[in-house]
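What follows is a short report on a single structure.
Removed: one protein chain of the complex. Kept in place: all other protein chains.
Our next item is chain A:
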Amino acid sequence: MSFPHRPDAPELPDFSMLKRLARDQLIYLLEQLPGRKDLFIEADLMSPLDRIANVSILKQHEVDKLYKVENRPALSSSEQLCFLVRPRIKNVRYIASLVNADKLAGRTRKYKVIFSPQKFYACEMVLEEEGIFGDVSCDEWAFSLLPLDVDLLSMELPEFFRDYFLEGDQRWINTVAQALHLLSTLYGPFPNCYGIGRCAKMSYELWRKLEEEEDGETKGRRPEIGHIFLLDRDVDFVTALCSQVVYEGLVDDTFRIKCGSVDFGPEITSSDKSLKVLLNAEDKVFSEIRNEHFSNVFGFLSQKARNLQAQYDRRRGMDIKQMKNFVSQELKGLKQEHRLLSLHIGACESIMKKKTKQDFQELIKTEHALLEGFRVRESTSYIEEHIDRQVSPIESLRLMCLLSITENGLIPKDYRSLKTQYLQSYGPEHLLTFSNLRRAGLLTEQAPGDTLTAVESRVSKLVTDKAAGKITDAFSSLAKRSNFRAISKKLNLIPRVDGEYDLKVPRDMAYVFSGAYVPLSCRVIEQVLERRSWQGLDEVLRLLNCSELAFADVAKEDKASSESLRLILVVFLGGCTFSEISALRFLGREKGYRFIFLTTAVTNSARLLEAMSEVKA
């Protein structure tokens, strides 16, 4: 049922070192403010922080009370306040309001702001403008890589997606470069580097610069990871927009996995309490089903339940000594497995209930039709009905975007009518959402011939003008076409199936989408790794609008061990989905590689579209 790794699969490097580094640095920073203090933590940082240093560690370093950074006056009575925040202007303004309130009240305390993963000049500027630059001390907690699992590192920067791909803000690129630099200092240089996308290219170049400035450190080291592949999310929006049907992806779509763990509600835990469950390779049940197509999971779990029962039943024929052995050695493991099993069965039931309610099959059928480019009119009506029935704002948006990208933009009539319907159903404020989606290239109108709008033609001129150099992606996306259909043909993304696709014994990566579609991102990675270059992929690159934005820097002679050459670090800039992770894990098993994933955040269609949505504050 679960796929074992090939016996020659390479060992993964130990990433727990990253946690230790982050913890030590945090402790050092806390100690910089000696004495008792209250710690204010930004909500987004709470879960990552919890994975690095729990409350008792914080208490050991004289943290008294913990507060969430939220827009209200602080109740803390401590003489020392420490803030742990992302470098956002909003946060700085909040801190400034606290400090200024203290000043008004004639109160003096010590304030320390720790920005993670780095501080930005703009933040210090705001401190200055608010007149408190001298009152607070600023520090950086360079915590940019959280190992969520043995093969998954997350930067936990969901805002990366909107900041870069919508706002064209490049501030996080430096953070990415720093993170890569850290990895190469810890795990040796990467002999082979590939990448696609503007952000990938910029990050790569910046990272190279960092390495050059500090050369010598990594030069002598033997590489542990043979390849690195950087990929921009906007190279492949389609995959991220599809409904996930692999178990881990489905759990993420349904319950939202946050920082590697999920909250299972009472209906799943079959008790009156919710339970926070860590989902990773240590969960023996989960690790066997996480990459499975959902249709297999239930069968697998019931088989597992029967086996478990059989093991419990063995004790019937036992004598006292055997029984003693059983209780002391096996029972605990069995009980643990039992607990996990019942949780996942509960989750499955809940998923099935939810999915059948909105006619999941219909939805999947429409998605597949869109991917294959069949029955476009029918799909359009389906989407329209979806909007009219107010099924879900994000889901409706997702289908519209999927239609737009697979069809190279909506025809003007549909573009207008679908948007009108959407605004009527879900509220007029989404006019701004549409403007965002258009800017990001997620929902566009088919350009009638060459009559681009004035803005577009000006921007596209800038894009082709090489002197403009590093023009922002946000603008360039306006001028580019998705060309999904042509790419799909070129890369054979829609497998030809004779008869039923056996989801129990997958043949290719398409299994993560029920055999209907091979994720574009994963296919590109597969192709490049196979050739160790972009040779022969010129047409694909042109269709992806990435002719100038793909690079391969391959070591001439491999000094790396054959083991390390089968380890590949894939960096997703703008987020990756669990479906992509599952697909590449499958590819790894097939080819005897192992993939390691580094992402700015784990994402899915809902997160992606929420990042683009404008909601009234």
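Here is the rule we use: contacts are C-beta pairs under 8 Å (C-beta built on N, C-alpha and C of every residue); 3 or more make two chains touch, one makes a residue touch a chain; residues count from 1.
In this section, contacts and distances are computed from a predicted model.
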**OP:** If you had to name the missing chain as UniProt does, which of "Vacuolar protein sorting-associated protein 16 homolog", "6-phosphofructo-2-kinase/fructose-2,6-biphosphatase 4a", "Septin 9b" or "Regulator of G protein signaling 11" would it be?
**Re:** "Vacuolar protein sorting-associated protein 16 homolog"
Subject >> Option touching the unshown chain, where A:284, A:306, A:353 or A:389 are the choices >> reply: A:389
Subject >> Sole contact to the chain not displayed, among A:424, A:492, A:547 or A:562 >> reply: A:424
Subject >> Of A:33, A:69, A:173 or A:268, the residue in touch with the unshown chain >> reply: A:173
**OP:** Quick one: say which of A:90, A:306 or A:489 touches the chain that got left out.
**Re:** A:90
Original post:
Of the residues in chain A, which ones touch the absent chain?
Top reply: 89-90, 93, 120-122, 125-126, 129, 163, 167-171, 173-174, 177, 202, 205-206, 209, 213, 384-385, 388-390, 416, 419-421, 423-429, 431-432, 435, 453-455, 462, 468-472, 474-475, 614, 616-617
